[in-house]
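The other protein chains are all here in position, but one chain of the complex has been omitted.
Here is chain A:
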Amino acid sequence: MSFLSIQDLTVQLKNGMPLLRHVSLDVAPGEVRALVGESGAGKSMIGKAVLGILPKAARLTGGKILLDGEDLQTLSQKARRQRIGARAALIPQDPLTALNPSRRVGPQITDRLVDILGWKRPDAEKRALELLEEVHIQSPDRVMKAYPHELSGGMRQRILIASAFAAEPKLIIADEPTTALDVTVQKQILKLIREMQQRHGTALLFVTHDLGVVSKIAQSLTVLYAGKVIEETTVKDFFAAPSHAYSKALLAATPKYTDPQGSLTPVPESVITAVEAEVAAFDEQARAGTRP
(Lines give C-alpha, C1' and ligand atoms only; values in the text may rest on other atoms or scores of the structure.)
Protein backbone atom coordinates (compact mmCIF):
# COMPACT_ATOMS: atom_id res chain seq x y z
CA MET A 1 0.00 0.00 0.00
CA SER A 2 1.57 3.31 -1.07
CA PHE A 3 1.76 6.13 1.38
CA LEU A 4 1.45 8.71 -1.37
CA SER A 5 -0.76 7.90 -4.31
CA ILE A 6 -1.31 10.47 -7.03
CA GLN A 7 -4.03 9.45 -9.45
CA ASP A 8 -4.76 11.16 -12.72
CA LEU A 9 -3.72 14.54 -11.35
CA THR A 10 -4.36 17.52 -13.60
CA VAL A 11 -3.21 21.03 -12.78
CA GLN A 12 -3.99 23.96 -15.05
CA LEU A 13 -3.30 27.64 -15.14
CA LYS A 14 -6.38 29.83 -14.70
CA ASN A 15 -6.44 30.33 -18.50
CA GLY A 16 -6.73 26.58 -19.03
CA MET A 17 -3.14 25.94 -19.98
CA PRO A 18 -2.20 22.50 -18.58
CA LEU A 19 0.84 22.25 -16.29
CA LEU A 20 0.26 18.63 -15.23
CA ARG A 21 -1.48 16.18 -17.55
CA HIS A 22 -3.21 13.23 -15.83
CA VAL A 23 -0.18 12.41 -13.72
CA SER A 24 -0.21 9.22 -11.67
CA LEU A 25 2.54 8.06 -9.38
CA ASP A 26 2.93 6.16 -6.12
CA VAL A 27 5.51 6.23 -3.37
CA ALA A 28 5.52 3.34 -0.89
CA PRO A 29 6.78 3.59 2.70
CA GLY A 30 10.57 3.40 2.69
CA GLU A 31 10.72 3.88 -1.07
CA VAL A 32 12.69 6.61 -2.79
CA ARG A 33 11.17 7.71 -6.07
CA ALA A 34 13.03 10.15 -8.26
CA LEU A 35 11.08 12.60 -10.34
CA VAL A 36 13.13 13.70 -13.33
CA GLY A 37 12.66 15.86 -16.37
CA GLU A 38 13.89 19.04 -17.97
CA SER A 39 13.41 22.44 -16.46
CA GLY A 40 9.74 23.42 -16.66
CA ALA A 41 8.51 19.83 -16.96
CA GLY A 42 6.35 20.24 -13.85
CA LYS A 43 8.43 18.34 -11.28
CA SER A 44 8.10 21.02 -8.63
CA MET A 45 4.44 21.46 -9.50
CA ILE A 46 3.72 17.85 -8.45
CA GLY A 47 5.39 18.45 -5.09
CA LYS A 48 3.49 21.69 -4.63
CA ALA A 49 0.17 20.03 -5.44
CA VAL A 50 0.82 17.33 -2.86
CA LEU A 51 1.88 19.82 -0.19
CA GLY A 52 -1.02 22.17 -0.91
CA ILE A 53 1.18 25.08 -1.96
CA LEU A 54 0.23 25.50 -5.62
CA PRO A 55 0.84 29.04 -6.88
CA LYS A 56 -2.19 31.35 -7.00
CA ALA A 57 -2.24 31.18 -10.81
CA ALA A 58 -2.57 27.37 -10.86
CA ARG A 59 -5.53 25.17 -10.00
CA LEU A 60 -6.00 21.50 -9.37
CA THR A 61 -8.68 20.59 -11.91
CA GLY A 62 -8.76 16.81 -11.80
CA GLY A 63 -7.56 13.65 -10.16
CA LYS A 64 -6.85 12.63 -6.61
CA ILE A 65 -4.01 12.90 -4.14
CA LEU A 66 -4.19 10.19 -1.51
CA LEU A 67 -2.02 10.60 1.56
CA ASP A 68 -2.09 7.44 3.65
CA GLY A 69 -5.24 6.47 1.78
CA GLU A 70 -7.03 9.72 2.52
CA ASP A 71 -8.18 11.89 -0.38
CA LEU A 72 -6.82 15.35 0.44
CA GLN A 73 -9.25 17.12 -1.86
CA THR A 74 -12.23 16.03 0.25
CA LEU A 75 -10.88 17.93 3.27
CA SER A 76 -11.46 21.56 4.14
CA GLN A 77 -8.52 23.87 3.44
CA LYS A 78 -7.70 24.09 7.15
CA ALA A 79 -7.93 20.35 7.79
CA ARG A 80 -5.88 19.66 4.66
CA ARG A 81 -3.06 21.93 5.78
CA GLN A 82 -2.96 20.34 9.21
CA ARG A 83 -3.04 16.82 7.79
CA ILE A 84 -0.21 17.60 5.40
CA GLY A 85 1.76 19.28 8.18
CA ALA A 86 1.42 16.20 10.36
CA ARG A 87 2.19 13.55 7.74
CA ALA A 88 4.45 15.10 5.13
CA ALA A 89 7.35 17.52 4.96
CA LEU A 90 9.38 19.44 2.44
CA ILE A 91 13.13 19.72 2.07
CA PRO A 92 13.36 22.88 0.00
CA GLN A 93 15.75 23.78 -2.77
CA ASP A 94 17.41 26.89 -1.40
CA PRO A 95 18.53 26.70 2.24
CA LEU A 96 19.48 30.38 2.18
CA THR A 97 15.91 31.57 1.75
CA ALA A 98 13.91 28.77 3.36
CA LEU A 99 14.67 29.75 6.96
CA ASN A 100 12.98 32.79 8.43
CA PRO A 101 15.78 35.37 8.85
CA SER A 102 14.25 37.01 11.90
CA ARG A 103 13.69 33.86 13.95
CA ARG A 104 16.19 31.71 15.76
CA VAL A 105 16.86 28.27 14.35
CA GLY A 106 15.57 26.26 17.32
CA PRO A 107 11.96 27.42 17.17
CA GLN A 108 11.95 26.85 13.43
CA ILE A 109 12.61 23.17 14.09
CA THR A 110 10.26 22.78 17.02
CA ASP A 111 7.36 24.98 15.87
CA ARG A 112 5.49 22.26 13.99
CA LEU A 113 5.79 19.88 16.92
CA VAL A 114 4.49 22.41 19.42
CA ASP A 115 1.88 24.31 17.41
CA ILE A 116 0.50 21.67 15.06
CA LEU A 117 1.12 18.41 16.90
CA GLY A 118 0.65 19.71 20.44
CA TRP A 119 3.97 18.63 21.96
CA LYS A 120 5.23 20.22 25.17
CA ARG A 121 7.99 22.70 24.44
CA PRO A 122 10.76 20.98 26.47
CA ASP A 123 10.02 17.69 24.72
CA ALA A 124 10.15 19.39 21.34
CA GLU A 125 13.46 21.04 22.21
CA LYS A 126 14.95 17.76 23.34
CA ARG A 127 13.83 16.21 20.08
CA ALA A 128 15.34 19.08 18.08
CA LEU A 129 18.70 18.60 19.81
CA GLU A 130 18.65 14.89 18.99
CA LEU A 131 17.82 15.65 15.38
CA LEU A 132 20.60 18.20 15.06
CA GLU A 133 23.02 15.55 16.30
CA GLU A 134 21.55 13.11 13.82
CA VAL A 135 22.31 15.48 10.95
CA HIS A 136 25.89 15.77 12.25
CA ILE A 137 25.76 19.31 13.60
CA GLN A 138 28.36 20.06 16.23
CA SER A 139 27.27 21.93 19.38
CA PRO A 140 23.54 21.77 18.63
CA ASP A 141 22.82 23.91 21.73
CA ARG A 142 24.55 26.85 20.17
CA VAL A 143 23.00 26.30 16.74
CA MET A 144 19.49 26.22 18.23
CA LYS A 145 20.03 29.78 19.47
CA ALA A 146 21.64 31.06 16.28
CA TYR A 147 20.00 33.11 13.58
CA PRO A 148 20.09 31.70 10.04
CA HIS A 149 22.48 34.35 8.72
CA GLU A 150 25.12 33.18 11.19
CA LEU A 151 25.27 29.74 9.56
CA SER A 152 26.63 28.40 6.27
CA GLY A 153 24.44 27.10 3.46
CA GLY A 154 25.36 23.50 4.21
CA MET A 155 24.53 23.97 7.89
CA ARG A 156 21.20 25.51 7.01
CA GLN A 157 20.31 22.62 4.71
CA ARG A 158 21.15 20.21 7.55
CA ILE A 159 18.83 22.19 9.80
CA LEU A 160 16.06 22.07 7.20
CA ILE A 161 16.55 18.32 6.90
CA ALA A 162 16.34 17.97 10.68
CA SER A 163 13.22 20.11 10.66
CA ALA A 164 11.66 17.99 7.91
CA PHE A 165 12.20 14.78 9.88
CA ALA A 166 11.15 16.33 13.21
CA ALA A 167 7.56 15.14 13.23
CA GLU A 168 8.44 11.68 11.83
CA PRO A 169 6.52 12.33 8.62
CA LYS A 170 5.68 9.28 6.51
CA LEU A 171 6.45 11.24 3.35
CA ILE A 172 9.16 13.73 2.51
CA ILE A 173 9.35 15.67 -0.71
CA ALA A 174 12.82 16.96 -1.54
CA ASP A 175 12.83 19.49 -4.36
CA GLU A 176 16.34 19.64 -5.79
CA PRO A 177 17.73 19.85 -2.25
CA THR A 178 21.35 20.12 -3.33
CA THR A 179 21.35 22.35 -6.42
CA ALA A 180 21.94 25.54 -4.42
CA LEU A 181 25.01 24.11 -2.65
CA ASP A 182 28.73 23.72 -3.38
CA VAL A 183 29.67 20.50 -5.14
CA THR A 184 31.50 19.08 -2.12
CA VAL A 185 28.61 19.94 0.18
CA GLN A 186 26.14 18.48 -2.34
CA LYS A 187 27.60 15.00 -1.87
CA GLN A 188 27.43 15.20 1.93
CA ILE A 189 23.85 16.43 1.91
CA LEU A 190 22.76 13.77 -0.53
CA LYS A 191 24.36 11.10 1.64
CA LEU A 192 22.69 12.60 4.71
CA ILE A 193 19.23 12.59 3.15
CA ARG A 194 19.69 8.97 2.08
CA GLU A 195 20.91 8.02 5.57
CA MET A 196 18.03 9.77 7.32
CA GLN A 197 15.46 8.35 4.92
CA GLN A 198 16.69 4.81 5.54
CA ARG A 199 16.89 5.19 9.29
CA HIS A 200 13.38 6.61 9.52
CA GLY A 201 11.85 4.45 6.80
CA THR A 202 10.32 7.48 5.15
CA ALA A 203 8.77 7.52 1.71
CA LEU A 204 10.80 10.04 -0.30
CA LEU A 205 9.86 11.81 -3.50
CA PHE A 206 13.11 13.20 -4.78
CA VAL A 207 12.84 15.89 -7.44
CA THR A 208 15.91 16.38 -9.59
CA HIS A 209 17.01 17.04 -13.13
CA ASP A 210 20.30 15.28 -12.49
CA LEU A 211 20.18 11.63 -13.53
CA GLY A 212 23.60 11.13 -11.96
CA VAL A 213 22.04 11.73 -8.55
CA VAL A 214 19.15 9.36 -9.25
CA SER A 215 21.25 6.21 -9.30
CA LYS A 216 22.73 7.11 -5.93
CA ILE A 217 19.52 7.63 -4.03
CA ALA A 218 16.41 6.22 -5.71
CA GLN A 219 14.92 2.82 -6.41
CA SER A 220 12.22 3.94 -8.80
CA LEU A 221 11.75 6.90 -11.06
CA THR A 222 9.20 8.82 -13.04
CA VAL A 223 10.20 10.76 -16.14
CA LEU A 224 8.16 13.85 -16.87
CA TYR A 225 7.87 15.91 -20.02
CA ALA A 226 5.56 18.93 -20.33
CA GLY A 227 3.59 17.80 -17.30
CA LYS A 228 3.02 14.29 -18.68
CA VAL A 229 4.48 11.05 -17.35
CA ILE A 230 6.72 9.69 -20.10
CA GLU A 231 8.10 6.67 -18.33
CA GLU A 232 7.66 5.04 -14.97
CA THR A 233 10.12 2.35 -14.02
CA THR A 234 12.74 1.11 -11.60
CA VAL A 235 16.11 2.80 -11.52
CA LYS A 236 17.80 -0.50 -12.35
CA ASP A 237 15.75 -1.04 -15.49
CA PHE A 238 16.04 2.58 -16.49
CA PHE A 239 19.81 2.66 -16.49
CA ALA A 240 19.98 -0.77 -18.11
CA ALA A 241 17.61 0.16 -20.92
CA PRO A 242 15.19 3.07 -20.87
CA SER A 243 12.09 2.12 -22.82
CA HIS A 244 11.04 5.50 -24.13
CA ALA A 245 13.02 7.31 -26.83
CA TYR A 246 12.90 10.55 -24.84
CA SER A 247 14.30 8.81 -21.75
CA LYS A 248 17.12 7.35 -23.84
CA ALA A 249 17.97 10.81 -25.15
CA LEU A 250 17.80 12.26 -21.63
CA LEU A 251 20.20 9.59 -20.39
CA ALA A 252 22.55 10.28 -23.28
CA ALA A 253 22.44 13.96 -22.40
CA THR A 254 23.64 13.26 -18.83
CA PRO A 255 27.37 13.33 -18.05
CA LYS A 256 28.64 9.86 -17.27
CA TYR A 257 29.95 9.12 -13.85
CA THR A 258 32.92 7.38 -15.25
CA ASP A 259 33.58 10.18 -17.70
CA PRO A 260 32.19 13.49 -16.42
CA GLN A 261 34.10 15.44 -19.07
CA GLY A 262 32.93 13.16 -21.89
CA SER A 263 31.03 14.52 -24.85
CA LEU A 264 27.28 14.97 -24.36
CA THR A 265 24.55 14.52 -26.88
CA PRO A 266 21.82 17.07 -26.40
CA VAL A 267 18.29 15.69 -26.76
CA PRO A 268 17.90 15.55 -30.57
CA GLU A 269 15.34 17.69 -32.35
CA SER A 270 13.58 14.63 -33.77
CA VAL A 271 13.03 13.18 -30.28
CA ILE A 272 11.56 16.46 -29.05
CA THR A 273 9.21 16.59 -32.05
CA ALA A 274 8.11 13.03 -31.38
CA VAL A 275 7.45 13.57 -27.68
CA GLU A 276 5.62 16.83 -28.40
CA ALA A 277 3.40 14.94 -30.84
CA GLU A 278 2.80 12.29 -28.21
CA VAL A 279 1.72 14.93 -25.68
CA ALA A 280 -0.60 16.54 -28.26
CA ALA A 281 -2.19 13.19 -29.11
CA PHE A 282 -2.59 12.49 -25.39
CA ASP A 283 -4.38 15.82 -24.92
CA GLU A 284 -6.64 15.00 -27.86
CA GLN A 285 -7.56 11.63 -26.37
CA ALA A 286 -8.18 13.18 -22.97
CA ARG A 287 -10.50 15.75 -24.49
CA ALA A 288 -12.42 13.08 -26.42
CA GLY A 289 -12.61 11.01 -23.26
CA THR A 290 -11.27 7.93 -25.07
CA ARG A 291 -8.18 7.62 -22.92
CA PRO A 292 -8.28 4.24 -21.14
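One rule holds for everything that comes next: a residue touches a chain if its C-beta (ideal position, glycine included) is under 8 Å from a C-beta of that chain, and two chains touch if they have at least 3 such contacts; residues count from 1.
Following the convention adopted for this analysis, contacts and distances are computed from a predicted model.
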Protein name, per the UniProt record, of whichever chain is missing from view ("ABC transporter, permease protein", "4Fe-4S ferredoxin", "Quinol oxidase subunit 1" or "Tryptophan synthase alpha chain"): "ABC transporter, permease protein"
Touch with the omitted chain, as defined above, among A:Val36, A:Leu67, A:Leu99 or A:Ala249: A:Leu99
Of A:His22, A:Lys43, A:Arg112 or A:Lys170, the residue in touch with the unshown chain: A:Arg112
Residues belonging to chain A that touch the chain removed from view: 51-53, 56, 78, 81-86, 88-90, 92, 94, 97-103, 111-112, 115-116, 147, 149-150, 160
